[in-house]
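There's a structure below that I have some questions on.
A single protein chain has been omitted from the complex, and every remaining protein chain is retained in its original position.
Chain lettering (A and B) follows the sequence in which the chains are written, and residue indices restart at 1 in each chain.
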Amino acid sequence: MEKKKNDLNQKSTGEVGAEKKKYREVVLPGELLGERKGRKLSNGVYAEGDKVFAKVMGVPVTTENEVRVVPMSGIYIPNINDKVIGTMTQVEISGWLVDINSPYISFLPVSDGVDEFVDTHRMDISRFFDVGDVIFCKVSKVTKNKTIRVTMRSLGARKLYGGVVLKVKPTKVPRIIGRGGSMVNLIKSKTGCLIYIGKNGVIWIRGDNRAKAIEAILTVERESHTIGLTEKIEKMLEGEEEKKEGEAKEKPKETKKTEKKKNAKKSAKVVKNGKDK
Amino acid sequence: MVKTNEKLIVKGKRLDGRAIEDLRPVKMDVDVIERADGSAQVAFGNTETIVSVYGPRKLYPRFLQKSDTGILRCRYNMAPFSVEDRKRPGPGRRSIEISKVTRLALEPATFLTDFPKTVVDVFIEVLRGDGSTRVAGVNAASIALATAGVPMRDLVVACSVGKIDGKLVVDLNGLEDNNSEADIAFAIMPSKEKVTLLQMDGRLTKEELFESLDLAKKTCKKIYEMQKSALKESFKD
Partner (left out) sequence: MENYASNLLLSGKRIDNRKLDEFREIEIKQGIIDKAEGSAMVKLGKTKILAGVKIGLGTPFPDTPNEGMLIVNAEFTPLASPDFESGPPGEDATELARVVDRGIRESKCIDLKKLCKTPREMVLCVFVDIHIINHDGNLIDCAFLASLAALMDTKIPKIKDDRIVRGKFEKDLPVLYKPIEVTVCKVDDKFVLDPMFKEEAVIESKLTVCVRDDEKICALQKQGSKELTMDDIKKMIEIAIDKSKELRKLFER
């Protein structure tokens, strides 16, 4: 467990009048967070001399070794090894352009998308991935000028079939996942949906109960800075568990079988669970 | 533009009842435009501006892209119905100049080098014009940038200072602005005490000018507290 030391003379929760909500403390750009004291400066902060200041509006996290601010909002800037969900926007000769919800478009080279040898002079690679396909992939390279490459050679990388895509603020993704996956697992188990979350703020959901799952996710996004959120989401999804069980009793075997069949067919030609580097 | 020969300060008070160092009632709200990445609405008395921020986003046309930094683009515009004599739509010379100085007021505060090849667009609309519109715009733009998550060294705070009836006053309204012996638009990064906008027209001695600058800095500190409240309050609802 990390020891949290707050250099600011402030409470870590603030109670507002009669309301029962408790809020994490929020800092603003330009606010002094403390002295650097040799600590690592991560996202959301900058140093002037030995003083560290917040760069964005967000929740400060100061430990013995690190100072950073978790932003309340902001666009997604790709970092190497990020697992993201992207959409194919263009089929090139030796790869695909993938929109990863960033001002920087990424490229998936054929060699990182397909396991078999592909003769790009003869073959039209749109048979593997076409415009509009949704993939769960990994950022493999980010140059200084933000030229991005992604790869399917990563544990869990796959094409995502059917389902819907939802965009949230990338800064809220950690809260939506929850500590050790607690929040997303809660939503998955209560709604029975298949959910993939990309670090880039793109979320893919498939399942009959997806409306409820979407509502839960959007609630977490909106109230991410409040405390007691997990309980609230649990309550919200309480009814859903019963609903799901009810449906399962009516048509139990069909839904599970058809899903397995679908997945078996389509994963034939695409990279199958490439090994992580 | 109303010119008057009447006195603007009577028995130590301005015509709208204010003391010479009083601001008009200030209203600041953020997240007022859903579709934008960041937004704010700021009013000083009857002057009201609304701002949205989009970005950092991809910059087109491509030749405008800078490979090592993002750029800031700013558009200040007055709605035709914002003033007494309808203002013809479209950018006039005044709006073009104000767009430029506003951009230069905000640029030093932003970490654009974190986002090469992108643009941060700031759109300022004056909905009601009653003096000191450009500084209201800068105040709103600054908190809109913060809500958009654009990294900044500091917020930017702005105010106007002027000379009417021989006295230095702050936050000039329309009538005072048009009949002033001098008026100054000033913006500062408050925690760093670094000035990013300074324009003046009129006639001031060097001493009066220095005194005005100090008064502007002091007034901006008051407005800074209001910006901070508006941002921090936005989480509590």
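Assorted remarks:
To be clear about the criterion, a residue touches a chain if its C-beta (ideal position, glycine included) is under 8 Å from a C-beta of that chain, and two chains touch if they have at least 3 such contacts.
Quick caveat, the model's predicted, so the values are computed rather than measured.
Put simply, the hidden chain is in touch with B once you look at the whole complex. Note that of B:R57, B:K194 or B:K232, the residue touching the chain absent from this view is B:K194.
As for the chain not pictured, it touches subunit B at residues 1-3, 85, 93-94, 96-97, 99-101, 104, 107-108, 178, 184, 189, 192-206, 209-210, 213-214, 217.
To be clear about the criterion, only the chains that are shown with their structure count from here on.
Mean C-alpha position of subunit A lies 37 Å from that of subunit B. Partner subunit B is touched in their complex by these residues of subunit A: 16, 19, 21, 23, 26, 28-32, 44, 46, 53, 55-57, 71-75, 77, 103-104, 145-146, 171, 225. Touching subunit A in their complex are the following residues of subunit B: 37-38, 55-58, 67-68, 109, 111, 114-118, 146-155, 189-192, 228, 231-232, 235-236.
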